[in-house]
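Only one protein chain is missing from this complex, and each of the others stays in its spot.
The block that comes next holds chain A.
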Amino acid sequence: MVILTPTEYRPQKFINLVIVMDTDHVQRLKASLHFTMGKMCEEQETKTQISFDKNVIATITEILWQKIKLIAEDLEAFAKHGKRTTINLDDVKLLVRRNEDLKAILETLGSPNSEENAKIDKRKALVKKKKTDIPPEVHLDTDDDIVTASEIC
């Protein structure tokens, strides 16, 4: 379905609808994706001396487009299921639950923050329960135990 009004005349309430059905926007995004695909294929061509046909690149673009569409719909459904309005990293982790390698990659993405957050949450919980002083932070530096070769010789 195409809305025939020229872009200047679109009243505010229709603008959200139009973004979904606006074929120009879709075409531009697909073109951008296609361009990136072309660059990746070129890079692989220089590495392996095997070249890609034009229609192959277009097909890959289309496959990726559909894949991202499915991802978006799934993520939205997961967020709604969790009664949230924001899509979380947990939703993405649910998305890749069947693929071991992707799960591992997402673990590395989440972990730098999640350790600190876990510590902060623990300390907060302690304060709430006992309403006493916050226990001092204990830095467990395990590397101290390891005797380096330079120290022995």
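In the analysis below, contacts are C-beta pairs under 8 Å (C-beta built on N, C-alpha and C of every residue); 3 or more make two chains touch, one makes a residue touch a chain; residues count from 1.
Just so it is clear, contacts and distances are computed from a predicted model.
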Record lookup, UniProt, unshown chain, options "Centromere protein X", "Glutathione S-transferase omega", "Phospholipid-transporting ATPase" or "Radical S-adenosyl methionine domain-containing protein" -> protein name "Centromere protein X"
Using the touch rule from the top, list residues of chain A that touch the missing partner.
16, 19-20, 25-26, 29, 32-33, 36-37, 39-41, 43-44, 48-53, 55-56, 59-60, 63-65, 67-69, 71-73, 75-76, 79-80, 85-89, 91-92, 95-102, 104-106, 109-110
